[in-house]
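I have a structure here, written as structure tokens, and I will follow up with some questions on it.
Complex shown without one protein chain; remaining protein chains in place.
For reference, chains read A, B, C, D and E in written order, and residue numbers begin at 1 within each chain.
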Amino acid sequence: MKAVTFGEIMLRLKTPEYLRIVQAQNFEASYGGAEANVAAGLAMLKEEAALVTKLPDNPVGQAALNELRRYGTDTTHILRGGKRLGIYYFEKGNNIRPTNVVYDRADSAFACSKPDEYDWDQILEDTDIFFFSGVTPAVSESVKETVLDALRCCKRKGIEVVCDLNYRAKMWDKNTAQCVMRELMPYVTLCIANDEDFEASLGIHAFDGDMSRGIEQIDTYREGMQEITRQFPNCKAVASVLRSMYTVEDGDWMAIYLIGDQFYETPVHHVHSLEAVGAGDAFAAALIHMLKKKENPQYTIDFSIAASVLKLMIQHDFNIVTEEDIIRVMKSNDVNLQR
Amino acid sequence: MKAVTFGEIMLRLKTPEYLRIVQAQNFEASYGGAEANVAAGLAMLKEEAALVTKLPDNPVGQAALNELRRYGTDTTHILRGGKRLGIYYFEKGNNIRPTNVVYDRADSAFACSKPDEYDWDQILEDTDIFFFSGVTPAVSESVKETVLDALRCCKRKGIEVVCDLNYRAKMWDKNTAQCVMRELMPYVTLCIANDEDFEASLGIHAFDGDMSRGIEQIDTYREGMQEITRQFPNCKAVASVLRSMYTVEDGDWMAIYLIGDQFYETPVHHVHSLEAVGAGDAFAAALIHMLKKKENPQYTIDFSIAASVLKLMIQHDFNIVTEEDIIRVMKSNDVNLQR
Amino acid sequence: MKAVTFGEIMLRLKTPEYLRIVQAQNFEASYGGAEANVAAGLAMLKEEAALVTKLPDNPVGQAALNELRRYGTDTTHILRGGKRLGIYYFEKGNNIRPTNVVYDRADSAFACSKPDEYDWDQILEDTDIFFFSGVTPAVSESVKETVLDALRCCKRKGIEVVCDLNYRAKMWDKNTAQCVMRELMPYVTLCIANDEDFEASLGIHAFDGDMSRGIEQIDTYREGMQEITRQFPNCKAVASVLRSMYTVEDGDWMAIYLIGDQFYETPVHHVHSLEAVGAGDAFAAALIHMLKKKENPQYTIDFSIAASVLKLMIQHDFNIVTEEDIIRVMKSNDVNLQR
Amino acid sequence: MKAVTFGEIMLRLKTPEYLRIVQAQNFEASYGGAEANVAAGLAMLKEEAALVTKLPDNPVGQAALNELRRYGTDTTHILRGGKRLGIYYFEKGNNIRPTNVVYDRADSAFACSKPDEYDWDQILEDTDIFFFSGVTPAVSESVKETVLDALRCCKRKGIEVVCDLNYRAKMWDKNTAQCVMRELMPYVTLCIANDEDFEASLGIHAFDGDMSRGIEQIDTYREGMQEITRQFPNCKAVASVLRSMYTVEDGDWMAIYLIGDQFYETPVHHVHSLEAVGAGDAFAAALIHMLKKKENPQYTIDFSIAASVLKLMIQHDFNIVTEEDIIRVMKSNDVNLQR
Amino acid sequence: MKAVTFGEIMLRLKTPEYLRIVQAQNFEASYGGAEANVAAGLAMLKEEAALVTKLPDNPVGQAALNELRRYGTDTTHILRGGKRLGIYYFEKGNNIRPTNVVYDRADSAFACSKPDEYDWDQILEDTDIFFFSGVTPAVSESVKETVLDALRCCKRKGIEVVCDLNYRAKMWDKNTAQCVMRELMPYVTLCIANDEDFEASLGIHAFDGDMSRGIEQIDTYREGMQEITRQFPNCKAVASVLRSMYTVEDGDWMAIYLIGDQFYETPVHHVHSLEAVGAGDAFAAALIHMLKKKENPQYTIDFSIAASVLKLMIQHDFNIVTEEDIIRVMKSNDVNLQR
Partner (left out) sequence: MKAVTFGEIMLRLKTPEYLRIVQAQNFEASYGGAEANVAAGLAMLKEEAALVTKLPDNPVGQAALNELRRYGTDTTHILRGGKRLGIYYFEKGNNIRPTNVVYDRADSAFACSKPDEYDWDQILEDTDIFFFSGVTPAVSESVKETVLDALRCCKRKGIEVVCDLNYRAKMWDKNTAQCVMRELMPYVTLCIANDEDFEASLGIHAFDGDMSRGIEQIDTYREGMQEITRQFPNCKAVASVLRSMYTVEDGDWMAIYLIGDQFYETPVHHVHSLEAVGAGDAFAAALIHMLKKKENPQYTIDFSIAASVLKLMIQHDFNIVTEEDIIRVMKSNDVNLQR
């Protein structure tokens, strides 16, 4: 059983503690990106998982590759070459102060990579699940073309395709996003849609944009999820995380999973996050792990939301937790986490 | 448009994380003091703001000057010479453990500076607003005399004078404070009075000393504010921050602004602070910025309290936030911050 | 007046911030262990307190000894020699992520020390109180024998014996623990029993294991405490800390003190811990300090629980607080800490 | 008296100690670039010195600006806007291991800035000396055009032009460099040429490329210097640093100054460098400072080489030393530094 | 082409900078051991190289495994289980102060592993070269038996065996070492013998123990090397590093390679080391790499000594350098490194 993810991994430069970028005299260096985080999360769950990307052939690119390898991700399909590794500067918010991200990812080796550099037939050999998020086609036109190549190859080989819509307003506008994502959705068999993704990526209504009352909107969420399966019949399942956020750190989290006509919902987790990065990627990795283990839908979604909220307590982008760690959170849930 | 502040800037030696001073093997070095913080806060809001002080002509004094300059404060009126830079050791509390400050500021270059070292006519040229806090006259007798010189010069030039009463029990007793501050108040046009300042600095009742229920005492606060304008008719406006503190970090914050006969009140912000230093100075800087922009009183006080609570999430003494950062807090207020 | 504690001090290797062990590139090195923490806590309260243990005669053992000495613990009875200093790796949890400890303490100099290496008659000269926790006899068979030697010597000399049952499932099973602890209890004059200790160490029912509702079980706690005094008549007093934990960090804490037939109970402290290590040891140290000062039982238990919850806000194992710090927490209790 | 420099300032990400980039988990963040270093060096010598550049209007660009301001550089002519701040990763070598720099500077705000964004008539008002290095025209074609605009403006205003040829093989090839630099040289009044610059930037022979015996080649250096004044008669003076490097850190350093027909030479300094970055920029700043002070040529070049070698003992890019510090090195020279 | 190494990897706890262990408040955590270092060095040279060892199934063991994986070492044959990971405390010396190592490696998972846990036939499938050092059989009797099993398997499969004698006085005495190593030598095809190894491990004279004049003893070294090939005819080649050390950091280094009857000698490198750990392992890795590339003997030994001295400039145990890095040192050798 093998999963392949396709996307960009960046150098993350985080200020120490809660310093602002203008105050910082040094940065913590780590590496992350949606698809890299999913691959690393899967490796932590002892799945065979490869990231496909392109990294510059310099020590910075090597460091990114090494970090993937350190946690067991398969890096054998990573291309080397190109100009630079993309960067994101990260300033962690707290309480009423929002987290701030400054992207410096233009012209990265990955963004400039061309479709014909990737030999999907060979890459996807023996692959069971292919994962990408909406970030990947937003990176560049040529990367979007590469995604299409990969998806066509998945179709030929009967590989399941999981897509986290993952809309990023800093990368593209809604019109472009919808145009592209609607072109890709017919290949997707499991779709993850959160918060504004419904509207921004697909033009489907589900969430009104008020993060302080996401969970209250559970009904429109359900409708949006069903609308996805209606518009894209190839998509057999939809998973969504609902959040009501009270401060930058405090919020209620739950998930819904629609499979066939059936909805499965998790309890609500009330959490105070340490580092709210990669929770969606942790959710996706856990979901894929469940698919591979063929767990029942209720366990699947309970495990996935537990993995996701546990990521909020882990520093850096990768969800460095074991299956046992996640199960412990699921079990303790009834007494300590719900209110 | 230009603001001038007058006061001491000290070296702040903070233990890492929450270590006690006896546990620390190193200290974070930064620089702060009420008037320096106000000047730096104004510079962050893109105002022209100068700190007038005296710094030793050694690398430690230079480092303090450089930190001011780094964030855009005008340092051209800073005197150099004297023995030493004052220091305060800072041990951050959490939850039920109070924050602890150990002063080592006696005999600083500023404390020993003489009135005739300052040429106020030249310093205050083209100045619109002069700011000092009650800390400055508490530093030493000669500094108090210098404050008087500056205030007389302000009167001659028609410069507005903002004073934050800012009583510090570790620096002087109430009798001395009242005697001095009442001598200075006739020059003040806008007075900031918080918590115990009413009583300690002016002998006016407003707050009973119970920090866990400051906001409940809003009525006596209003009376105290009116009493200030009654006793010091030159003082056209009074601003106060009211707090109900539940732990060292958790509390409710709001502000009242009395201008003419009219009170303007802000919503209550419930916050969990990261580093509860300089919130009052951030408030003063924001208020002065509003005065300069001639914003309406309600916007003025809403903006000022937002600046003040946002400072609670910023490390070190200066309020390293932009106008946009503050406005974002004001806007998110209705959904996320109030309860 | 002098206290002697007997037990192991280990090197504690803590990851920075909240990093997982597999993420860490360096460790904070400090030293701790139940009895060492009690001795250091007593020294901070200006009591004469000695730790009796055995440390390897190498720089790592010396560093442990030096850390004890630094805070004023008497180290003159510490044996030197043997193979190694025990270690515990420490990974601090937060919110829903549990704290993780990895022991590497087998074959330590202390565990391998023999009863005849300790000259209790000489060590306990002029001693008023002897303290050990259930961790000590769990270390090794020979250490357990040494405890018995010490207890017999205490009996001969009329020294008061305080024992914190302190059951550790990672060190021994309940059967062994009960067998050993029931052999030692006849020498104990004051017993501290918390949470699962009643059942695991003595086979007495008090707590059902649900940490989220410890305080609700106050009645069975009281019964368990009385049962201890019934079964072990030499034991004149029992103290227990009751906790209802809502997350890894948030919880309600209170204590009960049974002396003679009378129960004394403290108010409930609602706290958010910074580093939940050594709170029980801080409780024991404060209790012993109160015994020595012959304070009344209500003040004794109020002071002890205040010392214990204040430890939750202190980094590393030792409770680096003064008597004044503790009294400040006791006083602020009514307004800020209870809800 | 005022100096203006024109060039790029980058974020420098240095690994801690001597770690390789692939080993680093964090980077020290500082800011530097040839012309920024010269401007900062002049400010440290209490000269009025402005850097002209373009910085992105984001916190990373602001941090670069703040660092300049911190040490007193005039930043009022810095343009804001564009995509990104250039970066260079820096791995410090030692002994036989060479220092390694990885550039990530393409598409920076400065590189993409256009000639018409700079109003040289206004910028160069009241300016005495204009400085640029060969790095600046190598950045991009449009920046090279801007340099030409600035030089023409200098000619119109009679401003002295100092140019450090500063050839960088990682930025352009010799042919392009020679073509461009020979176009710019007719505007230069004082030229600094070191090591391979003669050949690479101007096609003039002086140095054979063997860094272990630079000083032995003093005769060909002298000829190369004269050849510059012959080919570019507007260039009244040439200064060169000669080095014989034995390891990455150990070497002999001296300088020659040709003014009119006269050569002035310094003693040889034998030094072991701490951080061999910016020594050439320190040399240029000191030389400009001497020009402004109109010191005699021998003192000028002795002071400049002392400033340059002292920079080797200073961390980060800027030469954070005072005039007194430099003079102390000059004086101690005869006993301690020469062999 | 594949290499397999067999030995222990430990947690290395190094004090920051040059602090003594008793001064340290934290430790840098890295991982190393002779055979692990060789495997990692080979992976850095893009060879397929596996470490065979046993690691505890806890996060500390996982961290060691991850560090190997990070730099590309094959970890698929690593057993998991057992009690603990061995540790060595490391205090770096300088100038006249010797480096100090404190071992805490007894009872490690590796030391307690049994011969029948290793399936050598499977492990050594497709293996070309097997490497072990004299440290491995010194770890424990059962590990020594496992080495013998592995060597017998090598003989059956015709795998080349490289052994670095690597005598460690802190692990065993000379008599035991000689007894064991002489039993193992008949399986060795290439032997590395340095300094005291000749005498201590094999009872053959070569070096008189005076580290300040190792190179002067080149003649007795040559005789010792020949004696090895005479006594152990299966051993076709011997390589030795000769050192004359003037301080803890300064010394002259060269190597000799005896193959058949022919000696090949390198130039002398004069170096000042940054961290004198793992230079011998770097030498071994480079030598094995040369064997695999079938380079000529002179290039082989020149490359190997360059790799070895370059390691002296790299922090931590692994030789994090590329083939290009090593070749650059070889080339610069004639001008900068020799005297």
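Keep in mind that, in the parts below, a residue touches a chain if its C-beta (ideal position, glycine included) is under 8 Å from a C-beta of that chain, and two chains touch if they have at least 3 such contacts.
A quick note: this is a predicted structure, and the numbers were derived from the prediction, not measured.
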Neighbouring displayed chains - absent chain, whole complex: B, C, D, E
Of E:S142, E:Q226 or E:T247, the residue in touch with the unshown chain: E:T247
Residue among D:L79, D:I123, D:M171 or D:I320 that touches the chain left out of view: D:I320
Touch with the omitted chain, as defined above, among C:E8, C:E67 or C:E91: C:E67
Absent-chain interface as seen on chain C, which is shown: 66-67, 69-72
Chain B residues touching the omitted chain (full complex): 13, 20-22, 24-30, 58-60, 62-63, 66, 83-85, 87, 89, 91, 100, 102, 104, 106-107
Residues from chain D at the interface with the omitted partner, ascending: 71, 269, 271-274, 309-310, 312-316, 320, 325, 328-329, 332, 335-337
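Simple rule for what comes next: only the chains that are shown with their structure count from here on.
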Common touching chains of chain D and chain A: B, E
Result of counting contacting C-beta pairs for B-D and A-C, higher pair: A-C
Same-residue or different-residue interface between chain A and chain E, half as cut-off: same
Chain B: positions in contact with at least two other chains: 71
Chain-level touch network, classified as line, ring, star, complete or other: other
Every chain pair in contact, whichever chains are involved: A-B, A-C, A-D, A-E, B-C, B-D, C-E, D-E
